[in-house]
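The structure's right below; bear with me while I get my questions together.
A single protein chain has been omitted; all remaining protein chains appear in their positions.
Now for chain A:
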């Protein structure tokens, strides 16, 4: 690497920078990483993520990888379904969900960013793309979180997921007749649930100081 080829695809970067909000430097660094993961190829596949050793210990590994291939995260309106391989543009789009909001935003823009980040989280839970998080999906999430606790985890996961779902239903619906059925957590309910969660300040990665050349894969 040298100063000469630091920004190989400048015009392309301009477009990406506009769409995602990253700076040229950050895009360059992420591009390097993308090339590293895809073995200098143009596209990334699910298997390529398996080459990251640290990721293997992560309990929600599969959800994270799925999120990269989920069309709903590509900022195209009304796109659903998954793809098998992604290019650098999509990689960057998914990453842009974790960009910290700049300090000079007004409340409205902050709200937009917050909704975006919450939407990303919601999509990670809602695996069947039906717009709601059902009890089964929620259970799956809790099970994954407790996946390293063996059989004890499975039973308690059910209990925890049930209690959590009950809480969501109580907060969102208030009153339900005994024979009514709560279909699942919709995005509005999810929003209401995590109102105090301050997701816009917590769901961020520092993209500033990354230098991938010094790090192993």
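Miscellaneous remarks
In this section, a residue touches a chain if its C-beta (ideal position, glycine included) is under 8 Å from a C-beta of that chain, and two chains touch if they have at least 3 such contacts; residues count from 1.
Assume contacts and distances are computed from a predicted model.
Not every chain of the complex appears here, and the one that does not is recorded in UniProt as "Sodium/hydrogen exchanger", selected from "L-serine ammonia-lyase", "Cardiotrophin-2", "Sodium/hydrogen exchanger" or "DNA replication complex GINS protein PSF2".
Although one chain is not drawn, the whole complex shows that of A:46, A:119 or A:158 it is A:158 that touches it.
Contact with the chain not shown here comes from a single listed residue; of A:76, A:109 or A:170, that residue is A:170. Against the chain not displayed here, chain A makes contact via residues 30, 33, 36-37, 49, 52, 54-55, 57-61, 64, 95, 98, 100, 103, 121, 124, 134-136, 141-142, 145-146, 148-153, 155-156, 158-160, 162-171, 173-182, 193-194, 196-197, 199, 201-207, 209-210, 212, 215, 217.
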